[in-house]
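In this view, the complex is presented without one of its protein chains, the others remaining in place.
Per-chain residue numbering starts at 1, and chain names A and B are given in the order in which the chains are listed.
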Amino acid sequence: MENEQHGNKKYGMVINLDKCTGCGACMVACMSENNVPFKKDETDKLKSITWMRLFKLSNKKSYPDSDICYLPRPCMHCAGPHEHGHSPCVSVCPATATDYSTETGIVSQIYTRCFGCRYCMAACPYHARYFNWWDPVWPEGMEKYLSPNVSVRMRGVVEKCSFCFHRYQLAMDKAYVEGRRELEEKEYQTACTQACPAGAITFGDLNNPEHKVHQLAQPDPEHDGRPRNPNVFRLLERLGTNPKVYYFSSREWVRRSGDNYLKDEVMPGAH
Amino acid sequence: MKIDRRCFLSLGIGAAAGVALSPLPWKLADDSSIWTQNWPWTPVPKDGKVSHVNSTCSLCPGGCGISVRKVGDRAVKIEGAAGHPVNDGGICIRGLSGLQLLYGPTRVKTPLKRAGKRGEGKWTKISWQEAIGEVAQALGKLRDGGQPHTLAAVMGSDRGTVSQLMQRFMSAYGSPNFFRMPSVQDAYEQALYLMQGERAMAGFDVDNADFVLSFGSGLIEGWGAPVRMIRACGKWVQDGVRIVQAEPRLSNTAAKAAVNGDWLPIKPGTEAALALGIANVIIRENLFNQFVDQASSGFESAVDSEGRQHKGFKELVLTSYSPETVAGITGIDADRITAVARDFAAAKHPLALAGRGMGHTPGSVYDIMAVQALNALVGNINADGGVWAVPEPDYIQWDAPEIDKTAAEGNQKGRIDGAGSADAPYSRYLMNRFAGAVLGKSTYAIQALLVSEANPAYSLPDTEAFKAALDAIPLVVSFSSFMDETAAQADLILPNHVYLERYEDIAAPAGFSKPLIGLCRPAVDPQFDTRHVGDAIIAIAGKLGGNTAAAFPWADYKACLRDTFGSRWDDLRQTGYWWNEAYQPSSAESGFKTTSGKFEFVATALREYSKKSDAMMPHYEPIAPEGDASKFSLVLMPYDTLRLSSGYVGSPPFMMKSVPDTVLKGNVGLVGVNPETASSLGLTEGADAVIETPKGRAAVKVHLSAGVPPDCVFMPRGLGHSAYDDYLAGKGVNIYQLMGPVEDPVSGLDAAWGIRANLIKA
Partner (left out) sequence: MIDSALIPEGVKRCPTWKFLLALAVCGVVLLWGVIAMLLCWFKGLNQTNMNDYYGFALWIWADLGVIALGGGAFFTGLLRYVIGKDELKHIINYAVLIGFICYSSALLILAIDIGQPLRGWFIFWHANVHSMLTEVAFCLTCYFGVLCIEYLPLILENRQIDKVPFFHNLSHNFHEIMAVFAATGAFLSFFHQGSLGGVAGVLYGRPFGYRTGLLVWPWTFFLFTWSAAACGPCFTIFITRLTEKITGKQLVKPNVIHLLAKIAGWMLASYMVAKIADTLWWAFRTAPSEGFNWRDFYSNNALYGPWILFMEIVVCGILPALILTVKSLRERSGLLFTAVGLAALGVLLNRWVMVLQVLAVPVLPFDKWALYYPSWQEVATTILPVAYGVILIMISYRYLPIFPQERELNAVDSAV
């Protein structure tokens, strides 16, 4: 297993939910970085493209024992069982319009190839995928701020968080020009990580012991990257999607909210 | 050749087969798919040379450093400037959305003159020359008629060169009626003046605090400099710093406090009582710092030379604010109060801070004094991790303008809001009294109003009253970059550049503990026919001539700015900001600027206000919400969220997109209601309802929230715009339509924290 991974990167995130304030900067940093369109009414959250979405978790207790926690949800860039790249979404796309890169661990989305069947959306339990139900339209003049690094998606295709892949490409281009084959940790950081005022998001190569994400999550290669840090969890760990986004929380109820458990089931690592 | 049916059919089939085998259908299929990949109506962003412009964000008082990424001549992204003392790379949702303001449809693109009735939305485009001429002519007439004092000006800030230019204009012209929009800074400045004798800004050394006790402040919801505070909070979590939040509602800050600290679900409006209850424990258990003995006055009761008994703070607190008494007022158990007090006193660098939510409402000065007294008890006034008195920026050293007779007479007239007069001696601006004064409570009528970088018609409590006041003012001039609510009611709009197109000094981020000046500079050329408000003021003054013109020796605003900074200008342009990193406030030993030279628990300055010793000390004086409790069974309260902009600029589309569907659904705003309260009112999740207060009524939907205390209704600030574009206008309710100000008895500042209300099933 480890040998197969040798030299390959596995980019991932650790999001510290103790630090996350729910401020929404990550959401908007992403929209602004990635040319995400908007409509006049965005209150139907089932039709609102948010590559990074903030969920508000509640401990379901009544006032004043109530507690809440925000959970930012980008695409998990699931590797699927045994790191084979059979992400829930990638494995079902009939046109190979979304792909798993064994080089970076990033799940790509090729807008020009996607034909909009939405099977990948049905497959993704995290609702990380969004369909362009409408043509993207910017009010007159506002298209001036669109970034040429990320192509604007046409109506009828699916899009999602790319871990700001263009930033990886730009960083790699720069490295190659400078005769390097490897990136420094800080050279490739996502827009949401960069923006987060709380420093709640850490991004880097989970395979690289030097990188903070590796140290925080302590992924267990024997168990598809399951975190060894007892305060770290992944969403829906039990489904075997093998996500690369990890969450840290010191609160047990929050960690328990990350997966489904039977009523009296004891959460692994619960104390 | 005769074509029979058989032949025809064979030919047909043959042709079909031929077409199918030819490249034609495949080519067509390929071309059509390629066409879908290049739909001409899907924009293709142009590529170009990438560059970055370092600047300062001025969308809130946060003063973040920003880096604007450009491609060719287009700005494509705003990022936080790495290494900046305020935000070090972080940025908030509003700062990130700035380009939607720059390139957005709500910009006022050229000077406009009202064509129809006020607020009708009919405008005539005019030239800058005409616009300046019109304003100068009208103001000239007023002045010539001996009425310069009937001009009023409202701005978002009173610091920095732009605001100073406006204030200079006002005094050279002859009016005392300059206004700054209200905020908790008003109350903090006053509390600092009363207890420490200094006209200073409150700075909070948040990075070095190791225990944070917050009285309802939205530490991660926009209080102070928003990004700085969120960064600090991230650090507190990292370092295990305890946060205790006293707040009625489970806000994001309260929830954060619950992670490693405590949320004290306090009864609304009783924060000062809690602070004094905590003080009680600290005093009774002798946990207070030597600062009290060495550097304070008014702690112990005393008898003066004439034999009069003067109650001290200690006696007041010990007699009136036992934890048990306070528990009864605040709803927080005595044990919990005691525990918090002990922990607070035991911490090395405890920090207590106040100002509800983002600090939109000044609040009661006594509240702030009570919290400041706590800081004094633990000795963290002007100390590491404590509250610092940061001197107001002094870099603007212009020669005083020459004042002619007309101006001198005008300036002599009292302000219409009575700020600085006997009933509010230490208040500088009382915007909450503006509408009442204009509508007849003042000795004279306001004839003209200038508004810049402020949207009072939206963001002042009791919007109806303010609109009525605008109606009563013959000339309203807006310098707004956007068609906001105030601009929409104006007679003339002289649109300013937006912050990404202009130079400006951004002085002193809110709550920042060290002197800092950020430079805002153009990232792109002005997109429209707009003009810097500084240039507009200089031009108007020039047109007015005489002393007013003479007060402005600069050719234009940029010359003024360069002149102001002198030798520091180049440095400022290089780094984008200037700060005094080594700054340390004067230590307690070196004394305070009060009459006693000490920190005053009994504010001697308040002797003017009241001879009763209690009234000179921090104490709990309940501010009752407006309305008759027998007619209204609930209390409506505002809350702040960083996902909505509630000040001068409206929320751009990205921010609106981030608003949860539990806050806004379609065009209807949701109010947060406690589930039990809702069920007693027969209301379920998502139910339509009408909220009714003494000020008005509005249709809303209900969101059940276990974070809301019983019998309270919460509504965010920042919704319910009538102006701006379709992405913002008409969505939800502006809480200030439903709520008015309530005066703080000691300062006259707005101290309302809620209003009585009913929620009725629709």
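One rule holds in what follows: a contact is a pair of C-beta atoms (placed from the backbone, for glycine too) under 8 Å apart; a residue touches a chain by one contact, two chains touch by 3 or more.
Not measured: the values here are computed from a predicted model.
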item: Displayed chains contacting the withheld chain; value: A, B
item: Residue in contact with the excluded chain [from A:Phe131, A:Tyr188 or A:Tyr246]; value: A:Phe131
item: Hidden partner interface residues of chain A, rising order; value: 44, 46-48, 55, 57-58, 71, 86, 88, 91-97, 113-119, 121-127, 129-135, 154-158, 235-236, 238-241, 256-263, 265
item: On chain B, residues whose C-beta touches the chain left out of the figure; value: 5-6, 9-10, 29, 32-33, 35-36
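Operating definition for what follows: only the chains that are shown with their structure count from here on.
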item: Distance between the centres, which are taken as Cα means, of chain B and chain A, whole angstrom; value: 33
item: Interface residues, chain A side, partner chain B - complex; value: 16, 18-19, 21-25, 27-29, 31-33, 35, 38, 40-45, 48, 50, 54, 56, 58, 60-64, 66-70, 112, 135-136, 138-148, 151-156, 194-200, 250-251
item: Complex contact set, residues of chain B against chain A; value: 36-37, 39, 41-48, 69, 71, 74-80, 87, 89-93, 96-97, 99-100, 102-105, 220-221, 226-227, 230-231, 233-235, 237-238, 250, 252, 255-256, 258-260, 263, 265, 527, 642-643, 653-662, 664-667, 674-676, 706-710, 725-727
